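What you see is the complex with one protein chain gone and the rest in place.
Right, subunit A next:
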Amino acid sequence: MLINPSSPRLDDGWLERNIVDPSLKSQQPIVLETQQLHVYYGDNEAIHEGDLKFPEHQISALIGPSGSGKSTYLRSLNRMNDGIARVSGEILYRGVDVNRPEIDVYEMRRRIGMVFQRPNPFSKSIYDNITFALKRRGVTDKKELDEVVETSLKQAAIWDEVKDKLTKSALALSGGQQQRLCIARAIAVKPDILLLDEPASALDPVSTSKLEETLLKLKEDYTIIIVTHNMQQAARISDYTAFFNMGRALEYDETSQIFTSPKVQLTNDYVAGDFG
C-alpha cells in the first residue's frame, strides 16, 4: 500500500469499521440483509464478516480490491455457491433465511436473479432466451410469452435493437447487447432482487454507459446489488456502497459519503486510487 501524503493519519480519528444501517437513513424497507456471514472454501475462509442491509429499490455497489471476496459474498446471497462453498451466519431475504432447509432454492433464485461478469446467453434464439425459464415453469400462452418478451426487452433497453430479429440466435449479438439480453432474461421471471457481478467489465465504454442507464431505470422496479471494480461506475449509479477488503466489509454507507468523506482509512486509500 502506498502512503497517501494528503490523507490524514490513523490517529486523526479514523474508524476501523463503519457499517451504517440504511433503514435509519432511508424510507425504504430492507429486502435483503446478512448477519454474521462467514463463507469458507474448504478450510479457507473467504468472507469473515459481512453484515450488510440492502434497502428496496436502491442500487448498492460492492467495491474493493480483487480477491477481497465481493463475488463470494454476492454469490452466497442466492446460493450460487451451493456445493462450492460453505456458509455460516444468516442471509435474510424479506426476513427469511435463504439457507433454511425448507426453502425452495429454485423459487428463491427466481426471486433473486443474477447477471454474470461474462455475458452468457444460451445458444438459442433471442426469443427463446427470454421465454425459456418461463416455459419451464409452465407458462404456455403465446400471448403472455410475447408480452413478457417485449416488456423485459424494453426494460433492459434493448428492444429497439432486437425487435426485428427475435428468432435469430442470441450469440450473434454484440457483447453489450448480450449483457442487456441477459438482464432481460433475468427480469423476465419477475425477480425481486437483481445481483450483478461486474456486468460491465467485458464491455466497451459505450455499452457500459448504456448498461448503467438501464440499471438506473431498473431500480424503480428492482432492488439491485452490483459488484464493480470501476469506482466511477459505483459513484455514478449507486445509492449505497460497501467497501470490501480481505474478506471483510469494512465500510458501508451512502455512496456520496464513501466517496467524499469515508470514515475508514483503507476506504479512503482505495477510493483515492492508492491501492487495489
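Some observations on this one:
In this text, a contact is a pair of C-beta atoms (placed from the backbone, for glycine too) under 8 Å apart; a residue touches a chain by one contact, two chains touch by 3 or more; residues count from 1.
Quick note on the criterion: contacts and distances are computed from a predicted model.
When the unshown chain is looked up in UniProt, the name that turns up among "Sarcosine oxidase subunit delta", "Phosphate transport system permease protein PstA", "FeS cluster assembly protein SufD" or "FAD-dependent oxidoreductase" is "Phosphate transport system permease protein PstA". Across the entire complex, the residue among A:Leu32, A:Ala61, A:Cys182 or A:Leu266 in touch with the chain not shown is A:Cys182. Contact with the chain not shown here comes from a single listed residue; of A:Asn18, A:Asn78 or A:Thr228, that residue is A:Asn78. Across the entire complex, the residue among A:Ser169, A:Ser201 or A:Asn230 in touch with the chain not shown is A:Ser169.
With the whole complex as reference, residues 78, 80, 106-111, 113-116, 118, 120-124, 132-133, 136-137, 165, 168-169, 171-172, 182, 185-186, 189 of subunit A touch the missing chain.
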